[in-house]
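One protein chain omitted, others in place.
Now for chain A:
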Amino acid sequence: MAAKKLRRARLSEELCERLSRYQITTCEDFLCLSLLELMKVTGQSYYDVQKLLCKVSRACAPKMQTVYEMKLRKSVNPSSAFLSTTLHSLDKVLHGGVPCGSLTEITSPPGCGKTQFCIMLSVLATLPVSMGGLDGAVIYIDTESAFSAERLIEIAGSRFPTYFDSDEKLFCMTSSIHLYRELTCGTVLNRIMSLEEEIISKKVKLIIIDSVASVVRKEFDTKLQGNLAERSNFLARGASVLKYLAEEFSIPV
């Protein structure tokens, strides 16, 4: 929304021409300037500039919804609100399971079973909705190379022996889990940015990143000056993109 070109904000052609001479082409550039600067740049009077500001703001402001509308929308499809983890006590504490549409973070000391939990969630997500799954593909971004396909099949076979009785079903399940091995912060970020199209084309219903901390700690030594800011920058940017994806597609991350 921020990168929306001014031309599409319904400003007049000559105004856009004039603004692009000052390198102001997107709504972001326009709104970052103060009123006096805008007057100088557009050559218009104070009141006209205020009207322009309103126009541009309307082009990139978010839509209003009352909470009542949101509630009605949610109650229309209630089943897709959570991904049950099949651990009853955990589901009870989480009010149904891993929530769809928001980020969930799993932390623990090493060896407690985070990767195992992630593998199990991937199996659960590929199950049909009648069995409590999401009936969709899974994107698994692995930074520690800890994902083992054999373990995946073992879990699937022993947990749901009646469902995965044939090789064909196992094959189907494993081919809907897309694994990406990324080893640096840069590639992880690039991968996250490119996820939008993949989610739509592959009908992804779950995104797992295992793990965020390992790749960040490898690359950024917090004792060095300036690294703290860069690290937080990277994390915040990744987090905002992931939040957007989770909300937009209503999938758990």
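The rule is short, and it goes like this: a contact is a pair of C-beta atoms (placed from the backbone, for glycine too) under 8 Å apart; a residue touches a chain by one contact, two chains touch by 3 or more; residues count from 1.
Keep in mind that, in the parts below, contacts and distances are computed from a predicted model.
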Out of "GATA amidotransferase", "AP complex subunit sigma", "ACAD9 protein" or "DNA repair protein RAD51 homolog 3", which one is the UniProt protein name for the chain not included here? "DNA repair protein RAD51 homolog 3"
Who touches the missing chain here, A:16, A:39, A:155 or A:170? A:39
Any idea which of A:74, A:181 or A:217 touches the chain not displayed? A:74
Omitted-chain contact residue, chosen from A:60, A:170 or A:189: A:60
Filtering A:31, A:87, A:112 or A:129 for touch with the omitted chain leaves A:31
Considering the whole complex rather than only what is displayed, give the residues of chain A touching the chain that is not shown. 1-2, 27-28, 31-32, 34, 39-40, 43-48, 53-54, 56-71, 74, 95, 102, 232-233, 235-237, 240, 243-244, 247
